[in-house]
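The complex appears here minus one protein chain, its other protein chains still in place.
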Amino acid sequence: MLFWLGCGLLAVFAAVAVLAPVLAPHNSRLPTGRPLAPPTRDHLLGTNDLGQDVLSQVIFGARSTLTVAGVVTGVSTALGWLVGLVAGFVRWTEAPLMAGTDLLLALPNLPLTLLVLTLLGASQRNLIAVLALLSWPAFARIVRGVVLQTRSAAFVEASRALGAPDLHIIRRHVLPATLDVLPTKLVLTVRFAIFAEATLAFLGVGGNGAMGWGGMLYWAFSDPLLFLRPGWPWLVLPPTLATAALVVATVWIGSGLAPVRPSAGRPAGR
Amino acid sequence: MPVPSLTRRHALQGVAGAMTALALPRTAPVGSGAGRAADAPVRFAWWSDVGTPTPFQVSTVGPGGAVLLSLLYDTLTWKDAAGIIPWLAAAWETSPDGRAYTFHLVDGATWHDGRPLTAADIAFSFDYYARHPYRWMTTEVVETATVVGEAAVRVALKRPSAAFLENIAGVVPIIPRHVWEPVVDPTAYTGADRSIGSGPFALAEHDQTQGAYRLLAHEGYWRGRPLVPEWQQIAVPAEASVRVVQQGEADVSLSTDASVRDLLAGDPRLEVLETAPLSIVRLAINTARPPLDRREVRQAIAHALDRGQIAETLTRGPAIVGSAGVVPPETPWHNPSLPQYDHNPDRARDLLGGQRYTIDLIADTNAREPDLMAPMLEAVGITLNVQRVDPPTRAQLLGDGAFQLALTSHIGVGGDPDYLRRWYAGEEANAFAQGSIFRHEKYARLGREQEVALELEARRALVFAMQEILAEELPTIVLYHRRFSWVYDPGAFTPMETWGGLLNGVPFPNNKLALLAT
Partner (left out) sequence: MRPDLGRLLARYLLLGVGVLLLNFLIPRLLPGNPLSFSGGEGTDAAVPLSGAARAQLRAYYNLDEPLRLQFVRYLGDLGRGDLGWSIARPAPVREVILDRLPWTVALLLAALLFAAVVGTTLGVVAGWMPGGIRDRLLVSTAGALAAIPEFLIAIGLLLVFAVELGLFPLFGGRTVFADRDFGATGVARHAADVVWHLTLPAAALVLVNASGFLLLARDATVGVRHAPWLTAARAKGLRERDVARRHAVPNIALPLLTFFGLRLGAVLGGALVIERVFGVPGLGLLGYEAIRARDYPVLQALFLVSSVGVLAANLLMEIAYLRLACHRGQTRG
């Protein structure tokens, strides 16, 4: 079952992140070997241009990536869910809230993030804040849509059966329905956060001491002679595969939580 | 049963695409050596657009713009591999007190639009620069410039200037009076004639969106027709800088990585020229802010850093560690008998007296040095707080004095040593060399004295004394020097090393002499 595979993989990543100081063979910030060395017993994945151990960097990189992905997903899901609920339930808030989300959705994501981080400084905190801010609107719209749908169905049902709308029934039907769309949102947001962190690091605003997987790629690609060096795959592939594996793990988890369904209002990947 | 027509369609599309790609004309190597077309342009790859090529709009972020201008404009003097040579000024005399130079204009110099270059243009240029500064080099020391006789100009200085012939007469472009006299704001001038100069090449096209410049040989150039009919400067992203020469999309390009020589050893077509190590990587220190206002702390930092290891790791070549007196080793003005700060963590800890410090460092987003420096400083009790910023932020922080340590790298230390004075007098125009803070009365006095010292030995003594102060006080710590490795196709371009670097110490290989027959 893919779902269990995904969970297992995610658990491995989490464990690696937590146990990093124990697992990593070297201090990832110290040059411990000859620069640009191929894999040896001491450095299983070789060393980078400063002589830092690649394997240790991949292990420690999990911390940064998982933190960003986790917090961004948590905050944006909570915020989007809340706003969607309010917009769906409280009539007069719907128009302004939806207008706000439409506005946020119309802004160009990456340039805006780039601009804010450049001006406010590229700390991890700022990064998380901006990413969370950009990813909640789409989910809010979906939640609102679900709320409206189930609400009308519940109303009809309830008014038929009891002659009066029962708030409790609404809560019993509507809220669980919103949970149905949660898994897709989680998967997409995790993917969005991981990709955004890597892309921003690649563009040079990855945050000070960018040692996440995106940062590793940034340093690799900032060497103009990278592809002339014989050992370049060891600099590029480990962070790439780590990123891809994490994303695939979340996708598998997502596919296990919710059966694939044709949906008209799928978010654009956030 | 499922739809085979779809897959067939895809296959056809794929084949069509591939055929189109293969059939299209490529910028195949323009041909090197024997196969090279006679009128093929020489393409010089640089890492960015350098702005509109006029003295008032060119970019001073890096030397690419100033060097491009040297192809479009001429100066009074120039430099070849051995020293200063006459250029627009065929000969000159100095007044005994060194405060006036009389330059005699060479015959036959013309502007790109055909009009003759006269002494009036030269006088006008200095006059105009007094009101609208040339962005790469200040002409503040010039008082007046007047036409004398038929074809001569007398330039009077406010005080004698030892650096004048190399730094000003050899750097400042002579501009046409008939173009610039009516212009009130040269920084916003958009006229079609704004890039008219008297140099061996004329600007034919500037593709702003791609940062590319097309220069055509000036047929009536007074030194004779250039050997190269067309010179192009193209902005190439750093990642592609070496590849473009390998694949024939450019003919000359720069790598600051010394290992390029080994990596390209197998390529029969290309060669690598390594210049003198005129590029400097150093820490600018804000000596006005504690704890860096204390000399012991600064010296401790110098002892804590293993600069040899930093240099070797980052240049991937033999380490050229900087001198504590700033002037690089292997250059004529270097003072060889200075105290140097070897890698000595124990001594560093002694100097700090066991105290722990936290110091902020500002660095570019793609600087590698901080990652090597941090553990070295940590080992002696200094926690380095690295802030990576982009150039505008850096310029602002440095301009406001809102920094403690700043890592900067630039060129300009190979030529006349007057930069030692300029950095700390706030007169440096090179954006990367700005922001230095050091207030020391004796040093400033020595700086002013060497500027006016015309006798070589006397000046040398003064410059050596300045280096001694620098080595003792350490307002800046030079980490290392880099050679520029120029990758080029010898069938297209012959490089040339200039004495002390082009202009004011720029280690570029395209001295215009190399492009001329004589």
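Every chain is named by a letter (A and B) in the order it is written, and numbering of its residues begins at 1.
Heads up, the rule we're going with is that a residue touches a chain if its C-beta (ideal position, glycine included) is under 8 Å from a C-beta of that chain, and two chains touch if they have at least 3 such contacts.
Predicted model, so just to flag it, every value in this text is computed and none were measured.
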item	value
Candidates B:83, B:237, B:339 or B:375 - the one touching the absent chain	B:237
Selected from B:93, B:193, B:207 or B:342 as touching the chain missing from the view	B:207
Chain not shown, touching residues in subunit B	1-3, 5-7, 10, 17, 20-22, 24-27, 41, 48-52, 57, 59-61, 135, 185, 187-188, 190, 205, 207-212, 214, 232, 234-237, 240, 243-244, 247, 249, 390-392, 395-396, 399-400, 431
Interface with the unshown chain - residue positions in subunit A	99, 102-103, 105-112, 114-116, 118-120, 145, 149, 191, 194-195, 198-199, 202-203, 214, 217, 221, 227, 240, 243-245, 247-248, 251, 260-270
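Following the convention adopted for this analysis, only the chains that are shown with their structure count from here on.
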item	value
Centroid distance [mean C-alpha coordinates] between subunit B and subunit A, Å	43
Residues of subunit A defined as touching subunit B within the complex	29-31, 35, 49-52, 118, 121-122, 204-205, 208-209, 219, 221-229
In the complex with subunit A, residue positions of subunit B that touch it	238-243, 255, 257, 259-260, 263-264, 313, 316, 365-366, 368, 371-372, 374-375, 386-388, 390, 393
